[in-house]
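If you scroll down you'll find the structure; I have some questions about it.
Removed from the display is one protein chain of the complex; every other protein chain stays in position.
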Amino acid sequence: MPKMLKFLTILLIAAFVFSGVFNGAVSAQEKPTLRVFYGSVGDIAQDEAILKRWADENNVNVEIVYASQSATEYLAQLQQLLAARSTDIDLIQFDVIWPGILAPNMLDLGPALEASGMKDMFYPRILANNTVDGKVVGLPWFTDAGLLYYRTDLLEKYGFSAPPATWAELESMAKTIQDGERAAGNAEFWGFVWQGNAYEGLTCDALEWVFSNGGGSIVEVDKTISINNEAAIRAIERAAAWVGTISPEGVTTYQEEDARRVFQAGNAAFMRNWPYAYVLGQGGADGTQETAIKGLFGVTNLPAGDSGKAAAALGGWQLGVSAYSANPDLATQLALWLTAPEQQKERWLKLNNLPTMPAIYTDPDVLAATPWVADLVPVFENASPRPSTVTAALYNDVSVAFFTAVHDVLTKKKDAATAFEDLELELENLLGSEFSVGAPPPIE
Amino acid sequence: MAGNRNFSYWAGRIGFSALIVLIFLYTAFPFYWALISALKPESELIQTPATFFPQTITLQNFEAVFRNDAFLRGLLNSTVVSIVVVIAALCIGSFAAYALGRLKFGGKRWILYVILSMTLFPQISILPGLFTLVNQLGMYGSITSLMTTYLIFTLPFTVWVLTSFFRALPAELEQAALVDGCTPFQTFYKILLPLTAPALVTTGLLAFIAAWNEYLFSLTFTLTQPAAQTVTVAITKFTGVIARNEPFGEIMAASVVVTVPLIVLVLVFQRRIVQGLTAGAVKG
Partner (left out) sequence: MAVATTSSNAAVRGGSTLTKRQARLAMIMLAPTFFVLILVAFYPLVRTFLSSFTNEPFANPTAEVANVGLENYQKLLGIQIAPFPEGASLRDTMITGYRRVNTFELFGERYLFAAGDPMWIQAIVNTILFTIISVALEFSIGLLVALVVNTRFRGRGIMRAVMLIPWAIPTAISTVLWRYMLNDNTTGAMNALLSAFGLIEPSASIAWRSQYPLLSVILVDVWKTVPFVALLLLAGLQTIPTDLYEAGAVDGATVPQRFFRITLPLLFPTVLIALVFRTLDALRVFDVFAILLPNTTRSMATHNYEMMVTSYQYGYASATGVLIFIIIFAFTILYMSLFRVEVD
């Protein structure tokens, strides 16, 4: 036994020493190293190949740090690193809702953007969203917007000539198709699937319902808390009535992937989702995977509500430079290079990341390769941002309060009027005296 | 009468076998489900109703997992971290457990409570403090940080379990040793420690699994150093070929790959765990 103890002690020491070797393997290099903090970009190999090209041209080492897939964790990790003034990361990919939160710790890319001549090429709405008090926190890298997916074959089968233009139409079409398909033997067929879990995705979905019905966008740009209004209440009540009728009972736990799996298996007539689901439905990036709906579905803008206008929540990712970067100029150059039209086009064709510049959608190569995006240009152009810039650091709390209230209505714990009365009071307490309660602005 | 006993004998045998089968299915079915999910292409994975035997078998998920450097690196890191943590917890913990279980001194109750109370805080609420500490000790981004911090949850557990095992050992052995002129410390490592071998193996195994499964610390302390990340973190970073896509099949393939070493470990230590029978018999 003593021998064993000695052996164990030696092993222990050896392991510690080795562990030092494991992590400390930073060799002395002449080249500067840039570290990029990435979330989900898609095919990692393709992405690395693009970065490597720039790295080789500029004689720089570029290392990628992949962050957590969960957006909440991603932001928390990022905040922790920035708070520690870490020089470990230079270029940062961040969500469209974070410019307000990250602004204090990011470099102003405004001057560099001005000099590059790319400023007027981006969608103005996205660039405006990334600008906090005149400071350009990040460059729009790729975008996202809520879309309506529909089954072309089923629409034809049940005699509908076009996808639904209003929510009311969607309801009746979904009901007809669902009844018909169930009678035809598919017992698990549903009319409409969407994202009803209590999470950021529900904020997007519910914002679309509320906004398209003239119910405003929760907190308006002029600091008006507008959520407690008739139009918003009606919109949420309508959605709550879908649960268990045209949408499965379990939709209140669905996230993007849950909805996509149902739709892609051919078990739903309509789906609200982001553009990524299109590519997967057609068989993946190279189109080789078998799917039940290949060639049998289309995408269009979401239905309009009582306001007569449709709405799509704005998503997408930006590239910014950490204020604590040791190589801010290099990192800025990389950000500009990655968001330049050529690279955006390449990312769209290889990685299906949607461009943030309208001109790219009319590029002949793009039109030839992916004709379906051409019709969606207005959707991306008019996508509605969530109230993240006006609420800045408090956006998370606002969003949690909002999706919790909506989820309570969807799961029938509260009626919409009570939920939004409570929500209004909660937002008032949360946001403080600078914000005031008021009616949503009229839709122009 | 004899026939009767025969009947109850067979009924017992069949009932017992049924019980074994039931336990087997209960514990293994989800693992089987992970395995077949890893072997199915996505089109079959999402179809209703689910198939209990894959109709098309594809190895692309496993191929993707083994092509993923971060995952393989993670496996190695997890192995190193878990082994070191277990050895450290057992060495340090068995000392403490012997003192608490066999030696005479005041305040034992409080010491045990203090040790236990270290594990009463939720991991998340001590995380920011730990993050600062790890930074100050210069361990951020290295697996050393994990080896050290994992002791927070493995050590108290080890001490408590081993203390109870030490207490359960018969006193006569120790008396005999003392009569033979052994010091208490010699008694500890020459006589008592070997006797608790099965307990050490069992406790070690549980500690190993706890360390192997840890996620939050590893995520936080190695964020910017992918080379130091453990396998649980590597798996949660799997991305599909399209952003937003959760590659369920690949995650399942990875979970199968991660679980197999542990099953092998258990099979290897089978005999050790069985030895517990003889160790118990010594007690008399």
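In order of appearance the chains are A and B, and numbering begins at 1 in each one.
The working rule: contacts are C-beta pairs under 8 Å (C-beta built on N, C-alpha and C of every residue); 3 or more make two chains touch, one makes a residue touch a chain.
Quick caveat: nothing in here was measured; it's all calculated off a predicted structure.
**Q** Check each of B:65, B:151, B:227 or B:241 against the chain that is not shown and name the one that touches it.
**A** Of these options, the touching residue for the absent chain is B:151.
**Q** Which residue among A:43, A:90 or A:408 touches the omitted chain?
**A** Result: among the candidates, A:408 touches the missing chain.
**Q** Footprint of the hidden chain on subunit A, which residues?
**A** Residues of subunit A in contact with the hidden chain: 72-73, 75-76, 79-80, 82-84, 182, 187-188, 197-199, 248-250, 252-253, 258, 261-262, 265, 267, 393, 396-397, 400, 403-404, 407-408, 411, 418, 421-422, 425-426, 429.
**Q** With the missing chain put back, which residues of subunit B would touch it? List them for me.
**A** 16, 19-20, 23-24, 26-31, 33-34, 37, 45-50, 52, 91-93, 95-96, 98-106, 108-109, 111-113, 115-130, 132-133, 148-149, 151-152, 155-157, 159-161, 163-165, 167-171, 174-175, 178, 184-185, 188, 198-199, 202, 205-206, 209, 212-213, 215-216, 231-232, 235-236, 248, 251-252, 254-255, 258-259, 262-263, 266-267, 270, 273-274, 276-277, 279-281, 283-284
The definition used in the following text is that only the chains that are shown with their structure count from here on.
**Q** Quick check: in the complex, which residue numbers of subunit B touch subunit A?
**A** Where subunit B meets subunit A, its residues are 41-43, 45-48, 70, 77, 80-81, 83-84, 87-88, 90-91, 131, 135, 141-144, 147, 189-190, 193-194, 219-220, 223-228, 236-246, 248.
**Q** Could you pull out which subunit A residues touch subunit B in their complex?
**A** 1-2, 5, 8-9, 11-12, 15-16, 18-20, 22-25, 35, 37, 40-44, 65-70, 73, 77, 80-81, 84, 86, 88-89, 142, 188, 256-257, 261-262, 264-265, 267, 274, 276, 279-280, 284-285, 289-292, 351-353
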